[in-house]
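What follows is a set of notes on a single structure, which appears directly below.
One protein chain omitted, others in place.
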Amino acid sequence: KRQQKSKHEQNDLTKKTQSCTLPITCFILEIILIILFGVLVEYDEDTDAKKFNKHFNTSMEHSDAENDFYYRYPSFQDVHVMIFIGFGFLMTFLQRYGFSSVGFNFLIAAFSLQWATLMQGFFHGMHGGKIHIGVESMINADFCTGSVLISFGAVLGKTSPVQLMIMAMFEVTLFSVNEFILLSILGTRDAGGSMTIHTFGAYFGLMVTRILYRPNLHKSKHRNGSVYHSDLFAMIGTIYLWMFWPSFNSAVTEHGDAQHRTAMNTYYSLAACTLSSYAMSSLTAHDGKLDMVHIQNAALAGGVAVGTAGEMMLTPFGSMIVGFLAGIISVLGFKYLSPILEEKLKIQDTCGVHNLHGMPGILGAIVGAVTASLATKEVYGNGLGRVFPDVADGREASYQGGIQAVSLAVTLGIALIGGLIVGFILKLPVFGAPHDTTCYEDSLYWEVSMMILMLMMVFSFNKTFCFHLDYCKITDN
Amino acid sequence: KRQQKSKHEQNDLTKKTQSCTLPITCFILEIILIILFGVLVEYDEDTDAKKFNKHFNTSMEHSDAENDFYYRYPSFQDVHVMIFIGFGFLMTFLQRYGFSSVGFNFLIAAFSLQWATLMQGFFHGMHGGKIHIGVESMINADFCTGSVLISFGAVLGKTSPVQLMIMAMFEVTLFSVNEFILLSILGTRDAGGSMTIHTFGAYFGLMVTRILYRPNLHKSKHRNGSVYHSDLFAMIGTIYLWMFWPSFNSAVTEHGDAQHRTAMNTYYSLAACTLSSYAMSSLTAHDGKLDMVHIQNAALAGGVAVGTAGEMMLTPFGSMIVGFLAGIISVLGFKYLSPILEEKLKIQDTCGVHNLHGMPGILGAIVGAVTASLATKEVYGNGLGRVFPDVADGREASYQGGIQAVSLAVTLGIALIGGLIVGFILKLPVFGAPHDTTCYEDSLYWEVSMMILMLMMVFSFNKTFCFHLDYCKITDN
Partner (left out) sequence: KRQQKSKHEQNDLTKKTQSCTLPITCFILEIILIILFGVLVEYDEDTDAKKFNKHFNTSMEHSDAENDFYYRYPSFQDVHVMIFIGFGFLMTFLQRYGFSSVGFNFLIAAFSLQWATLMQGFFHGMHGGKIHIGVESMINADFCTGSVLISFGAVLGKTSPVQLMIMAMFEVTLFSVNEFILLSILGTRDAGGSMTIHTFGAYFGLMVTRILYRPNLHKSKHRNGSVYHSDLFAMIGTIYLWMFWPSFNSAVTEHGDAQHRTAMNTYYSLAACTLSSYAMSSLTAHDGKLDMVHIQNAALAGGVAVGTAGEMMLTPFGSMIVGFLAGIISVLGFKYLSPILEEKLKIQDTCGVHNLHGMPGILGAIVGAVTASLATKEVYGNGLGRVFPDVADGREASYQGGIQAVSLAVTLGIALIGGLIVGFILKLPVFGAPHDTTCYEDSLYWEVSMMILMLMMVFSFNKTFCFHLDYCKITDN
């Protein structure tokens, strides 16, 4: 009874906190964003009516088809689908957390892409004191958002929307710092973001969830699982991520052969990864059955693992080897490493982002370093300068490889230290974390009709459960 | 007993009517369409093998890349997804009306896009007595279809498929008349259709549903709500609409900077709108919880509200302010205005299209008028003629703004008068409206297995309900 009472008090507190803090957080952040956009942001050369048509009716006039929009917008939309449908639905596998998975994904993504436009613009898009934006900056903002959503996967079900907004705010900032160091200072190549997006997002999120460790999370354990239809919804997310990953990795590479090659390498890497994931899922089960968790996640590791090297002359052959290994590593991670991480290191990783983004991201960084160190003028021809500008300008390929390796270390460092600090910030009670007994539960944040909740109780695994309705009773015998 | 008998008779009548009228309606309309296409429609310059290759091997030969297909087809497919998946799934939130939502959406959209090709072609695509069609006319046909589907949202669950087909037939015609007056006669700018699509569709539908007012609709009230998974299906619709709205608004603008700018303005407007929708949804709830209805709808209002001004030099800053306001207005509409409209004005607006398309559409028209009236050569440079051809030709910008405002009034007028007339036509008994007790019910129109229906009864909120199966009985205590 006492426990129940304290739980109720806790819930009341959570509700009151939330009913104040979520609207306030959203309003304040959005108003700040609008003001900063007003002060700092301008159309770039391809979106501004005056600038783009400057040479109209002169000999320097350019064709509309040369507008960057036509090179990148289809890829942008594919990336956009991955961010909002892919990540959103991938996380709907939880039986009672579908609204929050899709809904909070939606909220923090909508916030992050605005904030990322400013942060990334501040670090590498300033022109005369103004941030210039166009389709490429929109893709980069979506990429940064992807990193935040990876971290969201690690803490899924255990944080309030306000905590998520605060996490997104800090993570976007740190992401932009890390990206600036890698791409602008070190001259690292990472078009598909094995390091900047996946490794960063995963280890940041893992550190945050470590700091937010809940020793009594087992009290919500019966909801930390899937039901039949929730797994089908999650497959929508998986398949969209899988299909559009070629667009993701190729979205901001150079035009022409680079976009083309990157998409193709990713396509074959993912195909190979799918076969090794199915094989390992069946092989590691005691009765040869496939596990939805592996299929939903490991089959995507091939996309992560060619994020860095995809734009290079990795060849489909090389891509398939990388994808094949990524699938194996990822399933093994889910099966054997995740339980150890939870037990020994106290890392409660809801979606297993370590297996989908963490380890495959590191693999991708290593593959990128090796591939970069092997780059020669003989293989790349005149295209060398388009893939490795620094190498074409005289840098040794092996040195570029070294830079790539250093970049992985820098990324891990910033992610872990950043996650540590942000984790402690998120512990502040004002942000209203859910109680240990109400994790993975939609009804804490969403209006859910009572009838439905009762029926969903049937779905939840609860040994002492009994089914009471006002007008209908199922009795224990 | 008597009531039940009369209900059965009504059902029988409905069934008999439907079993005759739906096939007849579809066959007759489709045969008329085919004949008219045979007589009137021709490939345009970019789809005809002879015309497109006319200058083959001459100095006037043009590149394949200049075919309009490559400028517009990706946008077309995004719009297509919004029409069939977006609108279709957005309306699946009803617990027992998912088949009809997606299925009737599919049917009336497939009809409307053919009819719209003819109507729009008749009004502004005639070349020597023939209607020329290509990818741009396909997008415009989809746009017109979108308007019909908005009206469908207002009457959702309360009309037979034959009524919907008849409504679509008239609405497409009136839409084309209004579009002709605005775009061709007045020289209004409305690329994303804040007026022509959203305002028109919403107020037309609201007037139709007003005329079809059902005083006894409360008899079907227990089915006029969502269940857990139906809300997740609806989120698929929401997210697709949200993601592809930048393509919607930019699909038929000028090539180059205009498409680019429109997509970007819409992107930021929607992001800002999402944050204000979440904030308002939580703020207006008594316990701070979020309401799925608001998230599914209000978060989209930002796309509607920059439909007119999106192609102009609105700046991301301006777009975000507009989106921010649209989200607030839309949630307030759902929370406070819709109940008043239903009670006082007898407008039963199933999907709340007034809040998603009506008010944000008017906001969009006003923003467009203001933005147009501020257009200067200084801001638009040589691009002025591509956004405002009439202003570049000497029309005053303030006059253009006035024209935009007049266009809103014209649109409202045609929509309301049209809806009034069409509403009365739909009341003809031959079209077979469902009875007050069988609204929002799939089994009236679709084969649904009995087992499933029994289980769905559990989901429906019915205080005196009892659960009888041949082999298993749950008794009242």
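The first chain written gets the first letter, and so on, giving A and B; residue counts start at 1 in each chain.
By our rule, a residue touches a chain if its C-beta (ideal position, glycine included) is under 8 Å from a C-beta of that chain, and two chains touch if they have at least 3 such contacts.
Bear in mind the structure is a predicted one, so any value in this text is a computation, not a measurement.
Colleague: Of the residues A:L384, A:A397 or A:V448, which one touches the chain left out of the display?
Modeller: Touching the chain that is not displayed is residue A:L384.
Colleague: Just one of A:G129, A:P215, A:G288 or A:G394 touches the chain that is missing; which is it?
Modeller: A:G288
Colleague: Tell me which of A:A49, A:A258, A:A305 or A:V391 is the one touching the absent chain.
Modeller: A:A258
Colleague: Which residues does chain B use to touch the chain missing from this display?
Modeller: 15-16, 18-20, 22-27, 29-30, 33-34, 37-38, 41-43, 46-54, 56-57, 64-65, 67-70, 73-74, 77, 80-81, 84-85, 88-89, 92, 98-99, 102-103, 106-107, 110-111, 113-114, 117, 133-135, 138, 161, 229, 233, 236, 445-449, 451-452, 455-456, 470-475
Colleague: What residues on chain A make contact with the chain left out of this view?
Modeller: Touching the missing chain: residues 65-66, 70-71, 74, 78, 225-229, 231-232, 235-236, 239-240, 242-244, 246-247, 255-261, 263-264, 267-268, 270-272, 274-276, 278-280, 282-283, 285, 287-292, 295, 299, 313, 315-317, 320-321, 324, 379-384, 386-387, 458-459, 461, 463-467, 474-477.
Simple rule for what comes next: only the chains that are shown with their structure count from here on.
Colleague: Expressed in ° and rounded to a multiple of 5, what is the rotation angle of the C-alpha superposition of chain A on chain B?
Modeller: Superposing the C-alpha atoms of chain A on chain B needs a rotation of 120 degrees.
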